[in-house]
Every structure is written in structure tokens, then in C-alpha cells.
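Here's the structure, in C-alpha cells; my notes come after.
All protein chains but one are shown in place.
Order of writing sets the labels: A and B. Residues in every chain begin at 1.
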Amino acid sequence: MNPTKTSFSCGQAIHAMTRRRMLGSLGGLAGFGSLLHPSIAKQIEERKKQVCLIWLDGGISQYESWHPLPDSKFAGPFRSIKTSIPGVHFSELMSHSAKIAHKISVIRTMSTKDPNHSTGVPRMQRGDPLDRGVDYPYLGSSVAKLLGPADPELPPYVWIKPGNGGFIHREAGFLDARYGALALGDGRPPVHIHRPDGVTAELDAARNALRQKANERFKTYRNLSDVDAYETSYDMARQLMARKEIFDDEKLDPKDRERYGQHPLGRHVLQARQLLEAGVRFVKVNSYHWDTHGDNFNMSQRLVPQADQPFAALINDLDDRGMLDHTLVVMMSEFGRTPLINSRLGRDHWPDCWSIALAGCGIKRGAIIGETTKDGGFVNGRGYDVGDLFHTIYNVLGIDSHRVRYRHKGQKLAIASDDCEPIEEVML
Amino acid sequence: MSVTFHRGSFGKILWIFATMTWGCHLFAEKPLHREIDKLIKAKVGEVPFAEVADDATFLRRVSLDLTGNIPTAKEVTVFLNDKSVSKRSDLIDRFLKGKEFADYWAERLSVMLLERLDLGKVPREEWEVFLRESLYGKPKWDDMVRQMIEAKGEGEARAAMKFLGKADHHLMTENVSRLLLGMDLTCAKCHDHPSVKEWKQSHYWGLFAYLNQTKQATRKKEGATYLVEGLATKKVEFESVFDLVKMTTGPRLPGGVEVEIPQFEKGEEFEKEAEDGLPAVPKFRPREILANDLTAKEYDLFARNSANRIWFILMGRGLSHPLDEMHSKNPPSHPDLLALLAREFAGHGFDLKWLIREIMLSETYQRSSRLPEGSAKVEPTSYRVVTPKGLTPEHLLRAVLRATGNVGEIKPTDTDPEAEKFDRKGYFMGSHDELPSSLDDMKAIFVQTFGDPPGQAEVDFSPGVNKSLFLMNDRLIQHWLKPRSGNLIDRLGKLNKDSEVARELYLCVLSRLPEEEERDWVTAYLSENAHRSEGAQGDLVWALLNSAEFRFNH
Partner (left out) sequence: MSAPPLDVTQSWASRELEHGRQLFRAQFSPDGQWIAAGGQDKLVHLWELEKEGKKSLQGHKTWVSSLVFHPKEKKLFTADYLGVIHCWDYEKGDKPTWTIKEADRDNVRALVVTADGKYLISAGDDAVIKVWKASDGKQVAKLEDHEECIFCLAISPDGKHLVSGDLLGRIRQWTIGDWKQVRELDAKLLHTRKENFLADVGGVRSFTFSVDGKLLAVGGMKEAKSNAFCPGKPTVLVFDWATGEVKNELGIKGKSDGPFNALQFLEDGTLVGHTEVLHSVSELAFWKVDQAEPIHSIKNGSGYDLSLHPDKRQLLVPTYVTGGSSGNGGRGKTPENYLPNTTVLRIFSLYPKPEKSKEG
């Protein structure tokens, strides 16, 4: 049931290549070992598709972003502006996205159940599957598992976030810890990616040659996947060190920095572009403190443009580079904000009817999905749960979300909520 | 004789088997370690086995497994030169008696039982003292577990209750079933296990019913928190998410008999009144019953799980693996052997050191990790060769400190609450230049890098990019590779001959003598780098520290 460790019969170089491919980028056991149908596994091994998830933690207000409704009795004070889609308006705080609306899609009737952050955030990022007594992986870990790395030399799931970095196993849930996220604190690469002071590249190569010599001797009469996995992790580590410029934001064009914005989210989304260009499969970018229960309008005025500017810049850049067709971009929070304005001139949580934006791989261009009541706040017609969103995401990535299953401790587990369906209206 | 799970009335059959097989230990003819080897060999028949490991390998392995550290260079040379026939068993006995055994096994068991969480009100230090003191002398595993569950101790002696954390009923149920019975019943909270027929929802709730009266209460006098029990008056209700049929159960061990909940006359339920912040003590205390019944030597599931986990710690893989999947769909690699170990362990009063010793005396344990002659491929579960185990994060720290001769760098932890704490977060972010100086801070850094996330079982070796980057580039390790009074680099620098350098290097870092080929390339490297000999020596140490041979307990 648990894949047993296999032994290999020789340590010749030609087998090293095969071994590495089989082991996947971070070493260890064969990547598809715990999927149900190997034939399906082959189908879904798509090397090119990539994902960027921009997570605005706390709940961006849909009234102050994607769905302004200035005549609504719940409207805030800001204008709505025309977008590049005739008849469609965004908030004036989304001036950049308004210009490229024809490249993206917006779903205005996300309708979910959880009004809390602590449970809502993991729920949304896990796709809110049915409770099977296991911790489901977050989207990035799922994609890392289901598609593997896009470039075998790079980690499949990188997370750019304020604060601390590290390796975040937790997001892998019941999947193996290696599908967790390599987190770059404030976009900075792991501090250990740098060679120590006084160690030149030549010295590093020389001492690594000694290390490899020692390992060759050790492996002479031993052939174990654990040792191979260990070596592969060094190969990966050295590849990351050699490619560390992909994490180095010093190398970014100042004009790009201007376009994305010098604020943290701007810098981080630009770094995400850099990683996507380098070939990372899944990049998540987090921004925190969007939970504007107080002073929502002054805060939205300052916050929303911080998401709008880099989001639009990213879409444009991916499009210019011919990457938009195979890169899925999603920008969302765990819920929206209340139509009602509270006593602190804030808006509270509103999972009942909120908006997300998607673009890229398999997503329609310029589709605005979902009807609400005239004043906003309530779905008028079809609402979509996060499970529907996950079905959508997997399908546009080429993964049959209803057939593919995880296998865990004898249980077959759906990759997206069984009760939900892909959102056809937003898919090509 | 194997213990099997039957559908239907497997409970009764299980009890009969268990009682019979337990009784059989009185008739064991050979020492356990011989029986182990016999059963291992019997499973595969006439195929080559690896040789027994050489002395240096054996010493390093036993040292890591019993004291949590590699041996010193001196210990290696002494052992290699020791001519006595019984040196291996003497070594094992010596280590088992020592303080380091208690320290290391306390650490190992703590990680297994708490999974690096720090829940509940018992300070971690007190819990570690409890484990250490239990492991010094003649530790009995059933006693230890009984104390952890009944949690009756007063004052410092209450530290055993740390295992039950903050008395979260569901978490306790899951931990007891996973860690003490080898059954991951977590999904059985909501429904019968979909594929493991013998794991039912009633098993989960039967265990739950022993624990659901437990809660924390603080005795005002000393402000210490205890685990108390409330009054149990009725069975626990549950229903499956799939068929919504309501069911009930009283306290019941998997495979066991349901404990009847006695009904008392009003006013007669308690045997001790509420006092000083602690509630009244009921006469019927299911958790205490659990503590006794679960650790009874007749209760085979406990004995099997316990034996399996000791086997895992020493052999790197459970006979039943994963460790919490002991069921019919995941049969053990050697059912007879597991049954034997369980029986003998129980029969010897769960004498932990006795079981460890017996396993270590077996050829199976002492076998080399080098493939047998002529064999290209060996299944690890055949035990024809020993499978190397990864070092734990704490192993790694101690081994690096000892290998590089930097134990003297450790400063005692500053207990002054006003003292400035070392900024561990900043260390990983690269926001300051300081180095940790206390063992606690160093341990925290190694655990954060190499440990599994809190709340997860640390079982399998899981390499990672971040871990390798750490060993390669970390400032603290680089610091240890600079010469400092008496450390390895310092000593290497003072040696005249390259051959002496090679010898010292290999003895200190890999706990063995270098082979000729290795002496040759050490010499070659040193002469190529004669202009920077200190750096070159550092490179050699670095290379060996980062090698697989160091990283694994082989």
C-alpha cells in the first residue's frame, strides 16, 4: 500500500538521469505513486501549464473593486469607471484592470459558507472538499503533486509572502511534506541560498566534488532511494544556488518596478512573474491586512490600487510574452465584504456574494459571470462555491477533476469537492 | 502463531489467541535475538545475507541508537583495539546503563508521543524529566504509558500527563489510537473506515468514551493544572455521516469488552469532595480504567504496537509500516516475528531495555548496510541488509558538534528572563549577524530546519532543498569549521603528516579509519591546496559532513 523503497542495481551515470526523472525534482519516491490510475497520471503530466495565485488575505471589498454598483443603497463613495468591456464597470480604484478587462474574467457571484478567517482561509485554499478526516492540501501543493514541477530543476511550489520564509510543509496536508511551499519571506530567497562569505564558486565546486566522491564510495555497495533522494536534494540545492538570480529582485528592470509598483505587493507580483518566466509551476503571492472592518473606504482607497496595479501589469506581461495561454492567474480573498456599512465606516465579512478575478490558461477573455440583485450583496441566479472554482482550475490545467483521485491510507479522495462542478461559463 | 483480525466476532477470537500466545513465552527455547534471526532467515530461504557490520560501523550505529550521538575518535580506536569476544554485547550493556541512554530515548520518545507539540499546562522541561527518570534504571513501558494516561501524579510527578496535552477529547482519542495502538482511527470519527473493515466508528467512539470526561483543572494552592474526570453517566452517541443512524457505546477498547457505566444513587457518585479548585472525584473513572486495561499484558494490540515502534526506532522501519496502519490490509512484513516480539515484550513485563538489547544482539540488527556479495537488488523488508536510517535533527546537531570538536562552544542557556533572547527568526531571515550560543537555540534551529512540522509523525527520511542548503551554507556550521582552541580544524592544522590528517578526519567525522583510497585523495587534495591548508582542511570536513555517510545511521 505504501510504496516500498526500491533498490537499484548500479550507480552508472546513465541511470542517474533516469533516476532523477523518476524521482522528481526533490528526490524521494516516484511522483505518481499515490494516484489511482497510472494511465490518468500520464495524461495529466503537462509540463507547460503554470499558475499564479494572488491571495488578498482578509477579504477585499467587491464594492470597492470588481463590482462597484454606485447606485446601490450599499454603495461606497467611489466612482465606477468604464472598462475595456462595453457595458461593464469596475471601481475607479481598479483603473489599471479596467483597461485590460477584456483579457480577464470576473466571477461576481462566488457564494460560500464560511464567514470566518481562521477556517475560511484554509477552506478556500483547499477547495472546501467534503470532510474525510484528513487535511487536504492547499491548491499549490495539489498542483505540485498533480502536475509535478514544470522545470525539474526548480521547486514546483513557491510562495512569496511578507514576513518569514521557510519551507511550509503544512500546506501539503496529507500529501508528502515535499509538496509544501518554498516560502520566500518578503520575496527574499532562503538565506541559505547564498554561498558563505569567503567561499568562491570554484571553492564550492571543489568541496562539492569531494562530497560527491565520498558519496560514490558510500553508494558502491548500497543502492537505496533514500540516499539517491538525499543526493538529488543537493543537486536541487545547487541548482537553486546557481539559479538564485531568479529570486534576486535587484536584477529587475526599474521600469518594470514602476509599472508593478514599489509597494510590497507590487514587488512580489513582479517577482512572481520572474519565477513564472524561470519555469516555476505554481507561485502564490500573499498580501495581508485586507480585513477592513474599520475605515473601509479610506483603506480601500489606498489598498485596492496596490492589487490593481500589479495584477494588470502581470496580465499584460504574460500576454506580451506569450505565456497567458498556459498560465492561469487567480486573484481572490476568502470572502467579500458586507453591503452594509458598520459603525466604524467599515464593511464586515460577506461570503454570501463576492467577486474573484481569473485569467489565462483555459479561461475566457472578457467574461463577467454572475448576476446579483440590483443593490449587490445577493446572488440572483447562479452562485458558485469554491469547490466549483477548484473543478474549474483543475480542468483548465488539463486535470479531469472528477476522475482523478488521491490515494491516501487506503482511501480514495476526490481532488475537488464531489458536490461541485466546473464553472463552464468562465472556461474556454 | 499469528494474531489475525477477523471480521465479525474478531474481538473474542483475538482475546483467545492473545491469551494463548502470551502463555507460550514460558516455552521459548532460544533467546529472543536468535529467534529474530531465525524468523528473518526463514522468510526468505536460501539467499545471501549481508555480512555482519564491521566494528566501526557497529560502534557508530549503537552509539547513535543508544546515546543519540556518534562516538568520539577515542571511543572508536579503543573499540577497534578491544580484543574481547564479548565487546559488542558489553558495549550495548554499557550504553544501556548510561545517562545518555535516558537522555536520548527521552528525546526520541517525546518526539514520538508529542510530535513536537507543546500542549497543555505541563512545562516541557518537566515532561522531559519524567521521561528521563523513567528511562534510567529499568524502565517498564507499560508503567510509563499507564502513568501518561491515568495522570494521577502530584506536583512534579504529574508531568506524565503531558501526553494528553490540553485534554482535547478528540485529539486524545486520535493520539491514543495512533501512537499506542497503531491504529489511525481519525477518519473513523465520522464513519467506518471505507477500506479497512476492522476499523469501525464504534472503535473510535469506544475509545472516546474513556476520555470524554477528562478536563483540566487547577489546584489553587500551587497553581498547578491537573487532569481530572467528570461524572460519566451515559454512553456516548454518534452517527455516521453516510447513513445517519444513531449509535451508542460505553468505554470500549478496540477488540475489547464494553465497560458498563455504573449508575450511582444521587450523592453517592463521588469518593472525594471538590477541593481547592479541583472538582469532586467520581468513583467511576474511565480514563483510569483505560490506563490499566490498555497496558495490560493480555491486550495484544498495545503489545504489538509497542514492539513495532521499538523495532522501528532501531531498524528504521516498522515490521508493520506505516506505524499507525496495523490492520489486515497492511500486513506486517513478518507476522510471526511481530507476534513473537509482542508476546515476549509483554511477557517480560514490558522491560524496555531488555527488548532493545535483544534486538541489538541479533544479526538482523548487526548486519551491514552493504549489499551481500553477488546481490544487485534486495528488498529492504527482507532484512537481508540493514537499511540506513536518517539522523534525527537532534542527532545531527550533536554529531556535527562532536565531529567538528566544537562542544566547548556551547554556552549555558541564560535563565534570566530579562536577558536578551537570541533572535531565531532573524537568523533564518538573515536580518542579523549573530550566532546561537546555547544548546537550546542551536537545537531550535536544527529542529526547525530538519524536523517535520509539529503535529506530524517524524518517521520517514525526507530530504529537502532547504535542508541541504542549510548543511552546505549555514553560518553556524561555517563557524564551526574555523579553527578554534582544540576543535577539529585546529587539531588538523597542527598535524604534520597528511596521513595523520586523513586518520583524524575520518575518525572524528565518520567514526572509522580511512581506506587507502581515501587517504590518497585526502593527501592529493591537501597538496593541491597547500597554499590554503586551513581552508582545505575545512573543505574536507565540510565534504564529509555533507556526505550521505554522515547523514545516515548506516
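Note that contacts are C-beta pairs under 8 Å (C-beta built on N, C-alpha and C of every residue); 3 or more make two chains touch, one makes a residue touch a chain.
Predicted, not measured: the structure shown is a model, and the values here were computed from it.
Contacts of the undisplayed chain with visible chains (whole complex): A.
Within the full complex, the residue among A:His89, A:His349, A:His391 or A:Lys409 touching the omitted chain is A:His349. Of the options A:Thr83, A:Gln274, A:Thr338 or A:Ser355, the residue whose C-beta touches the omitted chain is A:Thr338.
Residue in contact with the omitted chain (choice from A:Gln50, A:Gln306 or A:Thr327): A:Gln306. In the full complex, subunit A touches the hidden chain at residues 58, 70, 73-79, 115-116, 162-163, 263-265, 287-295, 298-299, 301-303, 306, 338-346, 348-352, 373, 375, 377-378.
Please note the rule applied: only the chains that are shown with their structure count from here on.
Contact residues of subunit A toward subunit B in the complex are 1-2, 4-5, 7-10, 26-28, 131-134, 155, 164-167, 169-170, 176-178, 182, 185, 188, 190-196, 203, 206-208, 210-211, 213-215, 217-219, 221-224, 226-227, 229-234, 236-237, 240-241, 409-412. Those residues of subunit B that touch subunit A in the shared complex are 184, 186-190, 193-196, 241, 321-322, 325, 329-330, 369-371, 376-381, 387-388, 390, 425, 427-430, 448, 452-453, 456, 461-470, 472-475, 478, 517-518, 521, 525, 535, 539-540, 542-544, 546-549, 551-552, 554.
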